[in-house]
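As you look at this complex, bear in mind that one protein chain is not there, while each of the others sits in place.
Each chain carries a letter (A and B) given by its place in the written order, and its residues are counted from 1.
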Amino acid sequence: MADYPKNVIQVPTYNLFREQDAGKLPVLDVRNLGIDFGGLTAVDSFNITIGPTEIAGLIGPNGAGKTTIFNLLTGVYQPTRGSVLVNGIDIKGMPVHKVNKLGIARTFQNIRLFSEMTALDNVKVGMHNEIKCSFIASLLRLPSYYRAEAAANMKAMELLDFMGLGDVADKKAGSLPYGVQRRLEIVRALATNPSIILLDEPAAGMNPSETAELMHQIRRIRDTFHIAIFLIEHDMNLVMNVCETIAVVNYGKIICKGTPEQVRQNPAVIEAYLGKEDND
Amino acid sequence: MSFLQYLINGISIGAVYAIIALGYTMVYGIAKMLNFAHGDVIMVGAYASYCVTSYLGLPAIVSILVAVAVCTLLGIVIEGLAYKPLRGTPSLAVLITAIGVSYFLQNAAQLIFGSAPKNFKSIVSMKALTLFGGGLTITGEVLVTIVVCVAIMVGLTLFTSRTRMGKAMRAVSEDRAAAQLMGINVNQTISVTFAIGSALAAVAGVLLCSTVPTLMPTTGAMPGIRAFTAAVFGGIGSIPGAMLGGILLGIIETFSKAYISTQFSDAIVFSVLIIILLVKPAGLLGKQIQEKV
Partner (left out) sequence: MKKLLKNKTVLANARIYLLVTLGFVVMFFMNNAGMLSSSWKGYLVPICVYISLAVSLNLLVGICGELSLGHAGFMGIGAFTGIVIAALLKGKVESDFLRLLIAMVGGGILSGILGFLIGIPVLRLRGDYLAIVTLAFGEIMKNIIGNLYAGTDNNGFHMAVTTTKMALGDGGKYIINGPMGATGVQKLATFPMGFLLVLFTLFVVLNLVNSKEGRAIKAVRDNRIAAESVGINVTAFRMKAFVVSAVLAGMAGALFGLNYSSITASKFNFNTSINILVFVVMGGMGNILGSVISATVLYVLPEAMRSLEDYRLILYAVVLILVMLFTWSPKVKEKVAIVSDKFSRMFKKKEVETNG
């Protein structure tokens, strides 16, 4: 920490919460997180707290460790140091599927849909833990199976419609256009009933009009489902417009945290990251 | 029999497994396919050698050369006709094709030579060595097998590290697309790999039948499966791994027959394989590749 630039904004915990989040337990509380890969420190001293309805951004140059941080938050990697609390519960040692059940869902930088299944089934897989229907009931096709399936279909269609994907419900996920696949991944993440979703470069590969639509949708997700959103994105326009708080990482460390306004004016950030864009 | 005797017998049978396993491992490393027909190429090699010595009455060394030539050609033909058109398709499609090739070779051999076992005359005319006043007997076959196995291992190691083609093979096995971009002829490299693997199978076939002198159309099947497990045991794709896996498998097999149970030697060998894979999921010398998220 000692060699941080002098003008790093040291943000006291919780003070960036939106007004309605004040005094509430953060959905994500990350303390001193770090991971080494065979002697190489990929992430170090990463701290962040995200309130229940906050939209936060994670930016930084390529290779700064952003996706590694997401992998740490979702239990894909076990951290070398520090802890991750989802809704107040430490995820230490938990397998990925249990971490998800605590209320954290994600999308992937390189899209990972169930490509041989329909869009609707992709969403229904996301609802897996919510569909209450026993193994025996579905094997014997008891009435409870039909009730559960009908309810699941209805909710899955609602979610698809919410992101404007109702028309492609019965199309194979792998056959959908890139931008649609990205949005389908978001719907699938939402289907797990999370209290926070992590979006790994949601606008990558989208054209400007799709990106504009996405920005609108991200805000709508928060406002409709009252959940927190934490996103990695290279599109500065999206990040600056959508995110309420932004953390900037470089070489696996946070170099700045604050509002878009604070981040934009931070010399360390400009030097490390935004400076490049200014020179373009 | 003494411990040492069992050990040497084990190494000998293991050396045959190792030579077969090399063929499996090289093909897997480079073409990323399980060539289930490999065991049957061994059988073809043995029949070729048998024909030359028994029907033509030519010396053993000629029969080996003919067997190697026949199998090399066979390897190239099989690869070109059956596997090459399926490159890039799901691995199961290639696997089933390999099974088809295996059936074809077995049944063709049965059609030509009949299903009755042939009595294979050992190619080794050397007398057995007797050591420690009769306490240890090393037959000529055992000695030749071990020497040939060591020679092949040294030869292959030099080939893959020193020659242009050997380096190309390593490059293709690491990353086929990148190798192609570097100007390596991937198809040719794969063909050469099949040729080398099949030539080794011929040598293995002749050595195998010199030790166990019955030759049938199904002779290659069981040693093929054994050698395949040996390759996985050592870490599939790794040349020293195949050597180590083969020899260890031979030793374990001989010891379990000698000291534990004759009937259950199969179960013991395969149990050891499972235990090794659970402890080291990529085999003894294999590289564990982490899936990137």
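Worth a mention:
Note that in this section a residue touches a chain if its C-beta (ideal position, glycine included) is under 8 Å from a C-beta of that chain, and two chains touch if they have at least 3 such contacts.
Keep in mind it's a predicted model, so treat the numbers as computed, not measured.
All shown chains touched by the missing chain in the whole complex, by label: A, B.
The chain omitted from view is touched by exactly one of B:Ile96, B:Met126, B:Val147 or B:Met182, namely B:Ile96. Taking the complete complex into account, B:Leu111 is the one of B:Leu4, B:Val77 or B:Leu111 that touches the chain left out.
Listed here are the subunit A residues that touch the chain not shown: 74, 76, 95-98, 100-101, 105-106, 108, 112-118, 120-122, 124-126, 128-129, 131, 133, 135, 138-141, 145, 148-150, 152-154, 157, 169-170, 188-189, 191-192.
Mapped onto subunit B, the footprint of the missing chain covers residues 28, 34, 36, 82, 85-86, 88-90, 92-93, 95-97, 99-104, 106-108, 110-111, 225, 228-229, 232, 236, 263-264, 266-267, 270-271, 273-274, 277-278, 281-282, 291, 293.
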